[in-house]
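Take a look at this one; I'll ask things after.
Complex shown without one protein chain; remaining protein chains in place.
Now for chain A:
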Amino acid sequence: MSSHRGESPDRLYVITSGRSSGADDSLDAVTLIVAECLPTQGMQSEHAEILRLCVSPMAVVEVAAHLRLPVTVVRILLTDLIDTGRVTARHPAPAPSPAHPLASPDVLEKVLVALHNL
C-alpha cells in the first residue's frame, strides 16, 4: 500500500514551507474541494496536483490519499489554494455536533434510500 510512513520529515517541512499551523479549521475531513483554475507553470507541484485532482469535487481525505501526504499537511496546502481563490470548499452542513448529535431526518432518509438501492 502506498505510504508516506517512511517519508523524510524534511520533505513534509519543505512542502508546507516550514509551517506547522495556519490551516483553515473549517476544513473538515469530508469538505469537498473544487478547482477554480488550471495549474500554472512554476506552481508548487503539490498545488498543481491538487488542481488536477479537484477538477471534479473531491473530499479532503481523498486528496490526501492521492497525494500520499498526511491530512494535516494537505489541510495547509488547501488553505493556501483557498486563500488565493484557486479552489473553493463545499463544507458539510449541517453536520451532527456534540450539542446536536443526531443527523436530520431528511438526511437519514436519503441515506436509507441509497443504501437500500445498493
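Following the convention adopted for this analysis, a contact is a pair of C-beta atoms (placed from the backbone, for glycine too) under 8 Å apart; a residue touches a chain by one contact, two chains touch by 3 or more; residues count from 1.
Basically, contacts and distances are computed from a predicted model.
**Q** Using the UniProt record as the reference, specify the protein name of the hidden chain from among "NADH-quinone oxidoreductase subunit C", "Signal recognition particle receptor subunit beta", "Ferrous iron transporter B" or "Probable chemoreceptor glutamine deamidase CheD".
**A** "Signal recognition particle receptor subunit beta"
**Q** Just the residue numbers, please: which parts of chain A touch the chain that's not shown?
**A** Touch set of chain A with respect to the missing chain: 1-5, 9-10, 12-13, 16, 19-23, 28-32, 34, 48-49, 52-53, 55-59, 61-62, 64-66, 68, 70-73, 75-76, 90, 92-93, 95-98, 101-103, 105, 107-108, 110-116, 118.
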